[in-house]
Structures are given as C-alpha cells and as structure tokens.
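Yeah, one chain of the complex is gone here, protein chain that is, but the others are all in their spots.
By letter and in written order, the chains are A and B; residue numbering begins at 1 in each of them.
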Amino acid sequence: MNLLYRALLYAGVGLILVYLLFPFYWAIISSLKTPTELFKTPIDYYPPNFRWQNYVEVFQAQPFGRYLLNSAVVAGTTTLLSLLIGSFAAYALGRFQFRGRSVVYYATLAVTMFPQISLLSGMFILLRTLGLYNNLLGLVLAYMVFSLPFTVWLLTSFVRDIPWELEEAAYVDGASPTQTLFRVMLPLMAPGMVTAGLLTFIHAWNEFLFALTFTIDDKARTVPVAIATFSGVSSFELPWHLIMAASVIVTIPLLVLVLIFQQRIVAGLTAGAVKG
Amino acid sequence: MRPTIAKHNSLAARKARTGWLYLMPTILILLLVTVYPLGRTIYLSFFEAGLRFPLKLEFVGLMNYINLFSDPVWWRSVLNTVIFTATSVALETVLGLIIALLVHTNFRGRGLVRTAMLVPWAIPGVVAAQLWRWMLNDVYGVINDLLMKLQLISRPYAWLAEGMLIMVAVVLADVWKTAPFMALILLAGLQAIPKELYEAARVDGATPAQQFWRITLPLLRPVLLVALIFRTLDALRVFDMIYVMAGTQIATISMSIYGRQQLLEFADIGYGSAVSTAIFLIIAIYTAVYIATLKVEVR
Partner (left out) sequence: MKSKLVTTLMAFGTVMALGSAALAQGVNLRIMCGTVGTQFELCKKVTGDWAQKTGNRVEVIQAVPSSNDRLASYQQQLAAGSSDIDIYQIENIWPSLLGDFFVDMKDHVPATALRDFFPTMIENHTVNNRLIALPWYGDAGLLYFRTDLLEKYGFKAPPKTWAELEAQAKVIQEGERRSNPNFWGYVWQGNAYEGLTCNALEWIVSFGGGTIIDTRGNITVNNPQAAAALRMAAGWVGTISPRGVTSYREEDSRGVWQAGNAAFMRNWPYAYALGNSADSPIRGKFDVTVLPRGTGPNAKSASTFGGHSLAVNRFSKNVKAAADLAVYMASYEVQAFRATMGFNPTRPAVYKDAAVLRAAPFVGKMDDVMNSATVRPTTITGTKYPRVSEAFWNASHSVLTGRSTAGAALAQLQSTLNRIKGNGW
C-alpha cells in the first residue's frame, strides 16, 4: 500500500515535471537544430548535433542585441522608478493616519484592474503630445500604469508588517518622517522592495501590447515585439530555429532571477491571495 | 499637559502633510498615465475620427456605441473572451489544485518541482505563444508526434487551422503558462491550514477523501476565490497569447484584440475608443461584483 502510494506519487510528480518543463526543453532543442533538421520527419527528440551558430545568427539577422538592451533599459528604469516613488507612497499609506488615505489606497488598487486596451488611444495621444512616441522613456511612462500601483500595493502590505518600535524610537529621538523613512524604514523594507522589484521587472520585461503599439523600430523596440513579429531573411519557412533561439535568450535572465530569488517571488505572488 | 497635546497635534498634522507629500508623485503620475488617457479614450468615443491629416473630430453622440451594439463581430469577441476565460480558468484551477496537493505532500525533490513551477510563469507570454505555435505545427509539431506515438489521435491535426481547434490550442497554451501560478497560490493556502486539523480528523477516522472535502476545500475557499478572481480578470483582458497564435481571426478574436484592431488596423479612433470604453465598463462591473462578493465572503 505504502509502496504503491509512493510509486503513484512519484509518477504524478514526474508527469507534472514533464508537463511544466518539456515545452522549454523543446524550445532549447529547436534552437539548436538546423532548418533542415527542424523540417524533417520523423522528428528528432534530441538533435544529432548542436548548432550553436543559431545563437550568433539571431544577432545578425536583426539588431537583437539592441532589442535586448532596450528591454533591459525599459524594465530596469521602470523598476527603479516604481520602487523610488512607490516606497514613499507605501510608507505614507502603511503608516500615516490622515483623511483620504484609504481613498488613495483603493484608487491605486483599482488601477491595477484597468484593462490596458482602454488606455491605448489616450496613451497614444499622450505620448505623441509629449514627444515620447517610439522612445524608451515613453515606454517607461506607459509601464507606470501597472508597475507603480503594484509596487505601492505590495510595499504597503510589507510596511504594515514592520513592527512599530524602531520607528517610534526614531520619532522619540526627534527624527523627521523623511529621516525615519530613510534611516529606519527603507532598510526594513528592503526584502519587500526586492520582491516588488523582481515582479515589476519581470512584468515590464515581458510586456507586449504597449510595446507593440508605442514603438516603431530598433530605437525602442523591445524583445517580445521582435519575437512576435520575427520574420525570416532565410529562404525557407519561418525561421523557427532563430525564433526559438531568441526565445531562449530572452527567457534565460528571467530563469536566473527565478532561481536566485525563488522565495521572494513566491512570497510576492502569494502575498495578496493569502492575506486576502 | 497642554504642551504635549499641542506637540501631538502638530506631529499628527505634520504626518498628514508629509503623507500627502509622499503620495504626491504617485498620484500625479497615475493621474497622468491612467486618468488622463482613460478620460481621453472616453471623450474620443463620442466622436467620429478617422486617420486624416490634420486630425478632424466630428461629434456623433452615442453613434459609436449604437454601432458597437449592433456589430456581430463585437459580440463574437465578447463570446470568445467568455469561452476562453471560462475554460482556461477552470482548467487552470483544477490542474493548479492537483499540482498544489501533490507538491504539498512530503517527498524528496519537492524543491525542484517548486522551482519548475516558476518556469512557465516566468516565460514571456509572447515566447509561450510562439513556442506553442511551433509545438502545435501540423506537420513538424511535436504535439502531434507525441499524441500519435501514444496512439491518442489517429491522424495529425492542424491545431491552428482546423475548425474550432484553434480555440483549443490557445486555451492549452494559456493553461500551461498560468496553471503553475494558480498552483503556487493554492500551495500557500494549503500551507496555511493548521496541521492539527488533519491529525484530529485522522483520530476520528476520516478517510483522505473526507479530509479533502471537509477540511482542505472549505479552508482553501478564500484563497481559491481570490486566485480565481485574479485569473479571471487577467483572462478577460487576454491579448498576447491569442494575438500571436491566431492573429485577429474571428474564431478566437478577443475583446482586447477587437479593440486594437478597430483603433489601429481600421484606424477608426472614435469607434475604437468606444470599444475600449465598453471593455473598461465590463471589467469595472466585474470588479465591482467581485469586491461585493468578497466582502460577503469575509463576513
């Protein structure tokens, strides 16, 4: 009985692992095949030889390096800006008692529910007016729509969990709120900021609709747009080997982050659900 | 006595002032990037505005909304979105629950599975869509090959082309990407259930099935509800997965894709804005209903 139970359990776990990981395995395998091997039947489940050349070609077929840089700049700036602005707001929302506080809190929360599409035409006009169309800064501004409220909301819940005593002591010593924030609260908020920063970064790195609509060319185009509109200069079918190589490249940084900060990410993802 | 109160008051006042000061950047930015664009979208929805140079706006009142209500393609997109949301969220929940229950039990290699769960979640939506598009290729796709080898299908299917299979394909891809997210949240919920309850139940002679229905599910309910609501909200706004895998074709067109198509492909800024406003209202109503139910739940 116990042995059967163990066997079933491990079979189930194995099945789930295959389900979760096989597609990514397939992306890697496909990225290492030659076009001829890709369009060959029966299918090879393991390439006869690894064609690393594909990873070089991705960067030659189009300015992929530039796209990566754009993505990194946009996601990085969005994250830092959200954390900077958001931590002030979170401190105010989590600690101070004043009229209108909860209105602001719930309004911020409501913004995270906004469908992106409903902002599309207005945002388009806004960016055009500010001269930020097809511009990395414009994309950062547009990404504030989801990154800022999310950061504020997550950090606020972290701030509320920080014990009062240290802060009290600072006030008793005559520190101003700003001094207290910088000397006492920010170090205590650091774990929360890591979590919020990671989730914001991943979200911004993966964003597609705004990036598709507000960029034109390699000046501001990000990786997801490049992958979605990948077209071959090859003379055969769609260059799946390059699309897959590009996909693996864009996913690797995320996987590294996930492996290092697993606990923090899970904490952030489940924060809302478990606390209610 | 008096000076202390005064000092307290002034501290409270100072804190209120500082509070607003701290909130100002956030409020200003959100006004700029959400309230202004939304207002602009709603405003434009009452105008006829094509792509002309210079831009000409002609007030048409509710005309765009009347057209919207009588457009079968819009209703088709609403229906598609509802079908997509219902099936993918339902499958994700069931699959997520199974994964969570499995991972919750004690076995060697648990950490590995938990890490693996984050892989589909972390992969960009666009990448997941392209990956599934490739795996579902009719001739060279691995899915057909696997299913044929397992003798689950008798001929290769053109998942992205045949009849309604395209909807099945996008749901499959979406479930793969988001079921792990569901599982993570449910796992957190499972871990919050006190172990003593199960011990007591076991003492009373409850079977594992009884334990699941009497303890696990009722106690998981609040978490499950929140997770469901979040996922539903996300699924109702679906864009990336369907757009990359199926484009704008009518079999799978979602509300967001329909809206973007009107705005950009047909350059009908007025009508497209009306679509966008309608989507906003639908989501807002859904959100309001859910907040109301959640409040009832909590009580």
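Things to note:
Everything below uses one rule, namely that contacts are C-beta pairs under 8 Å (C-beta built on N, C-alpha and C of every residue); 3 or more make two chains touch, one makes a residue touch a chain.
For clarity, every value in this text was computed on a predicted model and none was experimentally measured.
Partner chains of the missing chain, restricted to those shown and counted over the full complex, are A, B. Within the full complex, the residue among A:Y91, A:Y133 or A:F158 touching the omitted chain is A:Y133.
Interface note for the absent chain: among B:F84, B:W132 or B:Y157, the touching residue is B:Y157.
Within the complete assembly, B:A267 is the residue of B:I153, B:A192 or B:A267 that touches the hidden chain. Interface with the hidden chain, as seen from subunit B, comprises residues 50-53, 55, 70-73, 137-139, 157-158, 160-164, 247-251, 261, 264-267, 269.
By the touch definition given at the top, subunit A reaches the unshown chain through residues 39, 41, 62, 124, 127-128, 133-134, 213, 216-219, 229, 231-233, 235-238.
Please note the rule applied: only the chains that are shown with their structure count from here on.
Mean C-alpha positions place subunit A and subunit B at a centre distance of 15 Å.
The residues of subunit B lying in touch with subunit A in their complex are 11-12, 14-16, 18-20, 22-23, 25-27, 29-30, 32-34, 36-41, 44, 99, 102, 105, 107, 109, 112-120, 122-132, 134-135, 139-140, 142, 145, 176, 180-181, 184-185, 187-189, 192, 222-223, 226-227, 230, 233, 236-237, 239-240, 243-244, 255-256, 259-260, 263-264, 269, 272-273, 275-277, 279-280, 283-284, 287, 294, 298. Of all the residues in subunit A, the ones that touch subunit B in their complex are 6, 9-10, 12-13, 16-17, 19-21, 23-24, 26-27, 30, 38-43, 45, 85-86, 88-89, 91-93, 96-99, 101, 104, 107-108, 110-111, 113-123, 125-126, 141-142, 144-145, 148-149, 152, 171, 176-178, 181, 202, 205-206, 208-209, 213, 223-225, 227-228, 230, 240, 243-244, 247, 250-251, 254-255, 257-259, 262, 265-266, 269-270, 272-274, 276.
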